[in-house]
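In this view, the complex is presented without one of its protein chains, the others remaining in place.
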Amino acid sequence: MIKLRRKAAPNFGRRKLGAALGAAVAAGGFLAACGSSSASSTSGSTTTSKPIVIGISLPLSGDFSADGLAFKQGYEIWADYVNSHGGLLGRQVQLKIISDNSDPAQAQTDYQQLITVDHADLVFGPFSTLLTIPAAKVANRYGYAMIEGAGGGPSAFALGLNNLFDVSAPVANALVPAAKWLASLPVGQRPKTAAYPTSNDPFTEPQVLIAKKIMEAAGIKTVYFNVFGSEVTDFTPIASAVAASNADVVILGSVDVPTVSAFIQDFAQQHYNPKALVATGGPDQGSQFIAAVGAANANGVMVPNTWYPGASAPGSNAMVSTYIKKFGGTVSNVSADVAEAYSVGQVAAQAVTHVGSLNQKAIIQYLHSGVTLTSVQGPVKFDNLGENTAAAIYGFQWVNGTFKQVLPLSDPNSSGLLYPKPNWGA
Amino acid sequence: MSNFLRAVIDGVLTGSVYALMAAGLTLIFGVMEVINIAQGILVVLGAYLSYVLSVHLGIDLFAGLIITIPVMFVLGVGIQWGLMRRLGEREKVSMSILVTYAVAIILEGVLDLIFGPGYLQLTAWYVNQSIHVFGFYLPYIYVFGFILAVGLLGSLYFILYRTEFGRSLRASQQNKTAARLIGIDVNRVAAITFGIGVAVTAAGGMVFGATTAFNSNSSADLISRLLTIVILGGMGSIGGAMGASVLMLVIEAIVSTYWSPTWATLVFYMVLVLVLVVRPAGLFGQKAVRAQ
Partner (left out) sequence: MSALTKTFKSMSKAKLAAVVVAIAVIAVFPLVFTNPTVTEIAIFALMFMATSSAWNGFAGSSGYFSLGHAIFFGVGAYAFTIIANDFKMAPTSALFFLMPVAGVFAMVAAVGVGAVALRTKRHTFVVITIGIFFIFQLLGFNLNVTGGASGLQVPTPSNWNAATFNNPFYYAAAILLGFTVLLYWIIKRSAFGLQLLSIRDDEERARGLGVPVWRVKLSAFVVSAFPVGMAGALFAYLIGQIYPQTVFNPLFDLSWALMTLVGGIGTIVGPLLGGVVLESIQQYLNLYLSNVDIYLIIYGVVFLAVMFWMPRGIVPTVVGAVKRRRGTPTGPTSIATSDDKQPAKPDQTAGLIVTAKGATE
């Protein structure tokens, strides 16, 4: 998780504009659908062999296309797994996925289509807070639960919608394990100085500020702190300035792979080797990250995360093997995005199974009941805003080509932390 | 002082990459008075072509240009011959924007279809290493990129000012009808110009792909910056594009170092507006771009 939203750059990336009297084009389908929009929420009682339709809108093109595709894979392998294990309530699940092109207006149209025309029995979330907010508002209007895995920005919960549930961990405290660990190192090893370049993104800046506070309290001096616009495309001046500060450790508030990759490339070129580099997002994207920075430069880079390829959480092995069976590749192709989407499916399945029907009201009530559910990302327990309070965030590191859990040190699954970080290319 | 020098060096080095990406655009804009919105995706296409050659055939990035430049040339000639040639003289600018936009989304769709949305970056020994000069580390990739920019743009300059083709090209740039009258095949000149413009972009794309992680959606941020550079440099001026790229990126780097990275991008466009108000021909151009 953590990387909830990719760069929101000013751009000419294609984007869908609302729409037209496409009504005429699709009138048949729409008309057939009119007037029975409430049917789906009660259809659980009439159990038939009809599949359960799950409506999802995803950004399959535009700014978030890389994440959108990973989410699609996550949802698909969850559906495959469920269908090959008896289905849900004895029925097969069928995903109805349409693209919103990273456009909130299209996401809003899409969920109306999914609920009122396709009569989806359940709806799952899109990717990013930007798309989740209009989606959750539409779902709320129709009394649907909106279970999602990457829409946990503060503004989403600020709406006070009772149908919104984010299965991933809240972001603000994500850097705490890494910051606490650095602060608690013995004096000889403890870094003396730190640099904090961060994007002005709502998901990176708060994390970085909390980490900065913890580390400053431990006497680690801040030698560089700067916020760059989320639309910045050329990171060379910023990275060079960080390198020139010669800080012992770098906490990088990044949202995507290209940002981290640009910083690492410049650090390597400047022969600047901090003792630790912790990025808020990017290194968690598995093989995509390695493809961009190269395996040698990845060594020792850290990132907060909730899932990793060696995780032992319930369903993790099943998810990985289903993924490899469907898409090929190896375990490292499974990114954090895939796990987030898969967790959405897992949580929804537990709720539906417990309730015994597709009654949305009952599902929402159950998810708010304080029950603890399981997911590949760990335990899930919702507070009244729909934030996952049980989620634990760990520190991860690339160690000689594998992505390992290393923090907190007290956790039995943590091991093999590399500190100080090996030099670039080593 | 060393901070200042570093900002200037960063600006000059990254500026040369932008010059390589913008050179084709200014040539096409200046000669044919059409705006090629597809320039951004052509840069990305250049990066993908270099990627295919280096990963699948093991060809060095710079050596691979010997293949990618002619390929892109043919594509450029194709776009001009197949599409741009058919635009009428009236509304040419507006129509060219829309036609090249359509070309851009088709190319993006094709690239996405072939490569998917994952990020790629070009690698070679010189991508992560640097040379130590006067206390500054200069990345090899930027140094090589700078040499490539000077070399390629220098040759372009030579073609424009020292060859027969260059003379016909500049003649058609100045007055189409007169050029036709003295026997210049304006259509042929246009096709070759568009071809050269796109061909140079292959080099820009390679350096871009070696300095930035990219996917098919990366063209999004490029086109507005490239257009700004082209206007500031003076439409059609190769040297102007180089000068404007370097100047803009130096300004951006200095603002980023001394003020805040947040405002650096804003300053980029502010400079454009201020320059056009004060000196409408652009910084280096002779052609007036102002109405009154």
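Residue numbering begins at 1 within each chain, and the chains themselves are lettered A and B in the order written.
By our rule, a residue touches a chain if its C-beta (ideal position, glycine included) is under 8 Å from a C-beta of that chain, and two chains touch if they have at least 3 such contacts.
The structure presented is a predicted model; accordingly, all values stated were derived computationally and were not measured.
In the complete complex, the hidden chain is touched by one of B:V52, B:I105, B:A124 or B:V143, namely B:I105. Touching the chain that is not shown, out of A:E148, A:D201 or A:D248: A:D201 (per the contact rule at the top). Which of B:I9, B:A22, B:L45 or B:M235 touches the hidden chain is settled by the complete complex: it is B:M235. Contact with the undisplayed chain is limited, among A:F71, A:F127, A:Y142 or A:F396, to A:Y142. The omitted chain makes contact with subunit B at the following residues, 29, 33, 35, 83, 86, 88, 90-91, 93-95, 97-99, 101-106, 108-110, 112-113, 224, 227-228, 230-231, 235, 262-263, 265-266, 269-270, 272-273, 276-277, 280, 288-292. For subunit A, the residues touching the chain absent from view are 8-27, 30-31, 33-35, 37, 60-61, 63, 65, 97-99, 101, 103-106, 108-110, 112-113, 116-117, 130, 133-134, 137, 141-142, 153-155, 158-159, 199-202, 229-231.
As a convention for this text, only the chains that are shown with their structure count from here on.
Centre-to-centre spacing of subunit A and subunit B amounts to 35 Å, using the average Cα coordinate of each chain.
Subunit A contributes residues 9-14, 61-63, 65-66, 68-69, 200, 226-229, 231-234, 236-238, 240-241, 244, 257-258, 261-262, 265-266, 268-271, 288, 291-294, 297, 424-425 to its touches with subunit B in the complex.
Taken together, the subunit B residues at the contact with subunit A in this complex read 2-3, 6-7, 10-11, 13-14, 37, 40, 104-105, 108, 112, 116-121, 123, 127-130, 132, 137, 139, 211-225, 249, 252-253, 256-257, 260-262, 264-265.
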